[in-house]
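Just one protein chain is left out here, and the rest sit where they should.
As written, the chains take the letters A and B, and residue 1 is the first residue of each chain.
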Amino acid sequence: MTTKLKRLALTLATISASGLFLPGAFASEPVKGGTLIYLEQQAHTNLYPPAGGFYPNGGILNQITDKLTYQNPKTLEIEPWIAESWTVNADATEYTFKIRPGVTFSDGTPLDAAAVAKNYDVFGLGNKALKQPVSEVINNYERSEVVDPQTVKFFFKKPSPGFLQGTSVIGSGLVAASTLALPFEQLGDATKIIGSGPFVVDSETIGKELNLKAREEYAWGPAKLEHQGRAYLDGIKYIITGEDSVRIGALLAGQADFIRQVQAYDEKQVEAQDYQIYAPSTRGVNNSVVFRPDNPLVADVRVRKALLHATDAKEIVTTLFSANYPQATSIIASTALGYRDISAKLAFDPEKAKALLEEAGWTVGANGLRQKDGKELVLTAYESLPQPQNKETLQLVAQQWGKLGVKLTVLAGDSGSRVVDDLDPLKTPVSPAMVGRADPDVIKSQYYPKNRDVLRQKGGQSDKVQSFADDKLNGLLEALTAEPDREKRFAIAGEVQDYVIDQAYAIPIFEEPQAFAGAPYVQGIAFESVGRPSFYSTWLAEH
Amino acid sequence: MTTFDTIQDDAIASRHGQRAGGRFSLPHFVRRLPVGLALSWLVLAIAFLWAVAPWLFTSYNPLEGVGGEQLRRPDASHLLGTDALGRDLYARIVYGAVHSLTGAFVAVALGLVVGTTIGVIAGSVRRRVDDAIMRLVDVLLSIPPLMLSLSIIILLGFGTVNAAVAVGVTSVARFARLSRSEVVRVRRSDYVEAAFGSGGTFAAVLWRHVLPNSLTSVLAIAALQFGSAVLQISTLGFLGYGAPPPTPEWGLLIAEGRNYISTAWWLTTAPGVIVVLVVLAANRVSQSFGKVAA
Partner (left out) sequence: MSGYLLNRLGQALFVLWAAFTISFVLLQAMPGDAILIKFQNPELGLNPQQIADIRASYAADSAIWVQYIQTIGRFLTGNFGYSVQVGVPVSTMLAAHLPATLKLASLGFLLAAVFAVVIAFVSSLTPFAWLRGAIQSVPSLFISIPTFWLGIMLIQIFSFRLKLVPVINPGPWQELILPVFTLAVPISAPLAQVLVRNIDDVLTRPFVAVARAKGATRQWVLWRHVAKNALLPTLTIAGVLFGELIAGAVVTETVFGLNGIGGLTGRAVGSQDAAVLQAIVVFSALAFVTINLIVDLLFPVLDPRLRTKAGATA
């Protein structure tokens, strides 16, 4: 089958290269069968569902697990999937889900209320003995109750309005009891992950290849989808291909059907050959540069503000990126829920930046660097490997700050030093950051000390922090995740956005998409709301 | 990445050994200079000038890009095109010479000094101590060199000099082996025996007779190792352990440029060709050392 496919792909590539190829020719009935060759940049690390935030993990989990609910990627409304219906009490502390009958995991065990309860008890509370952590999308979880075989009820200590959306995300895939019984470190083995999804893991070569096959009896896709029943594809072959040039080259040479992580500079070439670029937004916190105010150099809000205004996000976007990477207008994406346009506060204004630095007492010294009390304004940041062209982005930021006499040292660094130094605000006063999730809770994920703690507050991720803590910000974040009323919640989300920028904790740069590219005959590619591909409805046209 | 091995060392050593005692004479050397060798010297001279006075060769800033000028094809204004930040690639290569050449120089110097010291000591002392020292050298050889380099970089932190140290350490064993065998060979030769016979102290004989006669071939290897070090440093860049940006180190230019190969082929090809030329030239010159010393 695959060799045939390959030959077909080769023929196609030849045709398309010779200019005879018409991409519109495929608007017909979906074709069943075939294996999709998918090139992934990095190997998956762990398939415990809440670890699905990491793209390679999510890209697999999204095919092999189902979720309680389905977030329509166009409207962002929550629709039925494994849950046929649900009710929420007024203060969002009790959720009741009615489970669709007849759903089974691929090992034959039923996906019923008891199974759902078991999953959420682990996701909401973690399992210390098995080292399974709490999911970052579930807040204030208390316990579950199996009302009857098809009804499950969840109780929360405090209002948890983000929970309903939380049941739809990649980190909330439902897995069988046998999977949950495994210690966390064994969940790196894909063959041990039993889900109820349209595909099941067939075989795996760790670090190189993963084969999924379609599950014949699958009949419980999201209710409102047009496509029902089993997946069109017979299987998906994931091949880990770390080299950017090999992924893009293999796609264009007809050796692969679909690839993840296409860099902006390769987009033109892909489109020139009638291949398709997919750049779904991750709808979360924008690709940004954040400060660690515990470091005395950036403790002064005027310094941070100066650097915010010294950063020309437009130049970064036009130099390094494409139209798929819109310039940021807030700390979260314009397509995110609860977004507020605060672009006026983000203007590039070198004069204002200069004035702010002078006002804060930083004057240009003999060597061109700004100085104060004998200290130079020299900052350090580690590049983030998963973010697109992050090394280049940071170099451009460094170039822009350099014009004001501020030096930003960009480090590549090995993972050990990076992890250790990143916890210490004195070593890394600046850091790139982003996270995707289509719910305002995502802002808390990013900034709250008990979550990702990007600002490094006292009592958060790092014991190196001396004193910095922002109780006002934390209060707002707590309110954000606990406010049951949708309108009020969005208002708080807007307030947080204003506050973060007023304090200049972050410099938003662009709205980060996940960029994929596919051959012209690959049809029906869909993405969940934060950009992980779903191949359930994908089919390969004649080619 | 390739390192040159003992057989080549032996080749040069034995060539030298067969006709030991020859002296280097410049006029003689220039008259008989073959074209290939002349070109090699020219390449090295240009690379050296780039390192010393890069501003004479380009007016572009190698570190600061120009918005809107990114990923330009090679043309009259940008001889080798521009990179993703709009920086002139030719300027980056010219300004990168100092990083790459210093890196390679430090790497070779480290291997040369430490390795030769160990080797000379081992070759000059009693059998048991010699054995012990050489087993330690074996230990160095038995750890995969690349892994050793990476570990050292992680320990020292990223940077041109640190990368050079990491590469240099892996060549210590090689210099030690070579210089030891040279010392052993020279010690056995008649005139050294004679020097001992006429009452010279051990240290004096070592200094006056053994060392000068052992070192020529060691220096020839050093030239060879120079090319190898450039390559090894570039491999570190490829594996993600290169100098921090925006350092325009050659290996890093090749390594980073490779990601653009389907859109901007020149970004990896141009520095790649430069590195091949310089390494080739260094090798050629090293070979001629082996012969000229004769």
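As a working rule, a contact is a pair of C-beta atoms (placed from the backbone, for glycine too) under 8 Å apart; a residue touches a chain by one contact, two chains touch by 3 or more.
Everything numeric in this text was worked out from a predicted model, so none of it was measured.
Novice: Per the definition of touch given earlier, which of A:Thr65, A:Thr282, A:Thr335 or A:Asn451 contacts the omitted chain?
Specialist: Among A:Thr65, A:Thr282, A:Thr335 or A:Asn451, only A:Asn451 touches the chain that is not shown.
Novice: Pick from B:Pro62, B:Gly159, B:Pro248 or B:Gly272: which residue touches the chain that isn't shown?
Specialist: With B:Pro62, B:Gly159, B:Pro248 or B:Gly272 as choices, the missing chain is touched by B:Gly272.
Novice: Touch as defined at the start, partner being the missing chain; which of A:Asn119, A:Ser135, A:Gln165 or A:Ser322 qualifies?
Specialist: Reading the full complex, the residue touching the unseen chain is A:Ser135.
Novice: Out of B:Thr58, B:Thr102, B:Ser151 or B:Ser189, which touches the unshown chain?
Specialist: Here the residue in touch with the unshown chain is B:Ser151.
Novice: Of the listed residues A:Asp202, A:Asp349 or A:Asp414, which contacts the missing chain in the full complex?
Specialist: A:Asp414
Novice: Spell out the interface residues on chain B facing the chain that's missing from view.
Specialist: Those residues of chain B that touch the unshown chain are 1-8, 10-11, 36, 131, 134-139, 141-147, 150-152, 154-155, 177, 180-181, 227-228, 231, 234-235, 238-240, 251, 254-255, 258, 261-262, 268, 272, 275-277, 279-280, 283-284, 287.
Novice: Pick out the residues on chain A that sit against the missing chain.
Specialist: 2, 6, 10, 37, 39, 45-46, 50-51, 53-54, 57, 126, 128, 131, 133-136, 184-189, 205-209, 237, 239-243, 245-246, 249-250, 252-256, 414-421, 423, 435, 445, 450-452, 460-463
Just so we're on the same page, only the chains that are shown with their structure count from here on.
Novice: Take the average of all CA coordinates in chain A, do the same for chain B, and state the distance between these two points in whole angstrom.
Specialist: Roughly 45 Å, centre to centre.
Novice: Spell out the residues on chain B that touch chain A in their complex, using ranges where they run on.
Specialist: Residue list for chain B touching chain A: 63-65, 67-68, 70-71, 84-86, 153-154, 157-158, 240-242, 244-246, 256, 258-264.
Novice: Which stretch or stretches of chain A touch chain B in the complex?
Specialist: Result: residues 243-245, 248-249, 252, 263, 265-266, 268-269, 315, 318-320, 383, 389, 391-392, 394-396, 398-399, 402, 409-414, 416-417 of chain A touch chain B.
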